[in-house]
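This report concerns only the one structure given below.
Apart from one protein chain that is not included, each protein chain of the complex appears where it belongs.
== chain A ==
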Amino acid sequence: MNIGVLALQGAVAEHMRSLEEAGVKAVAVKRPEQLDELQGLVIPGGESTTIGKLMRKYGFIDAIRAFSAQGKPIFGTCAGLIVLANHIESQQGPEEPHLGLMDMTVLRNAFGRQRESFETDLNVHGIDEPVRAVFIRAPLIKAVGADVDVLCEVNGEIVTARQGHLLACSFHPELTDDANLHRYFAEMVKQHLNVAG
């Protein structure tokens, strides 16, 4: 089972380390053709404007949409969450969505600037132990569609959600030694493989 990490910009190495900690083989993805060999994909934290531009430039938008249409799981963290959403807002106004795969409205830099960035322990539905969550200029999910399950909230605001084979969180599980969320995602990929045979 190979899981890719989109390697256009951001915390790629950290996700690969966490995936390996969770017992799966991680592959850095620089070209859309590489997606054919993968059963799951992580879209890492970084700058969503940069990652979104490079995705368009190199044909990743259609390629990842096709990947998703096969039911292959995708996990987006922070910028990755923004890239997955079908509605994006920022202090500067509404923005063009990137992949638009998940039915949710995301507000960028929702907690404020870097000064307001923080870490805390959170309970995520489906994970037994508390997760150490690092929020960096993080987005939050303001609203979700009927098919989206909320897995975690901070002060009543949604920070982790799942829509079938798509998983997204506002924080950075890749910046800690706790690979529980990566294990959860690896399990989603395994289940898809079992169903797909």
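Assume contacts are C-beta pairs under 8 Å (C-beta built on N, C-alpha and C of every residue); 3 or more make two chains touch, one makes a residue touch a chain; residues count from 1.
Just so we're on the same page, contacts and distances are computed from a predicted model.
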The hidden chain: which UniProt name fits, "Pyridoxal 5'-phosphate synthase subunit PdxS", "GlnH_2 protein", "NADH-quinone oxidoreductase subunit L" or "ABC transporter permease"? "Pyridoxal 5'-phosphate synthase subunit PdxS"
Filtering A:19, A:136, A:161 or A:179 for touch with the omitted chain leaves A:136
Out of A:2, A:34 or A:90, point to the residue that touches the absent chain in the complete complex. A:90
From A:124, A:175 or A:189, residue that would touch the chain that is not displayed: A:175
Just the residue numbers, please: which parts of chain A touch the chain that's not shown? 7-14, 30, 45-47, 49-50, 53-54, 57, 78-79, 90-92, 95, 108-109, 112-120, 134-137, 172, 175-176
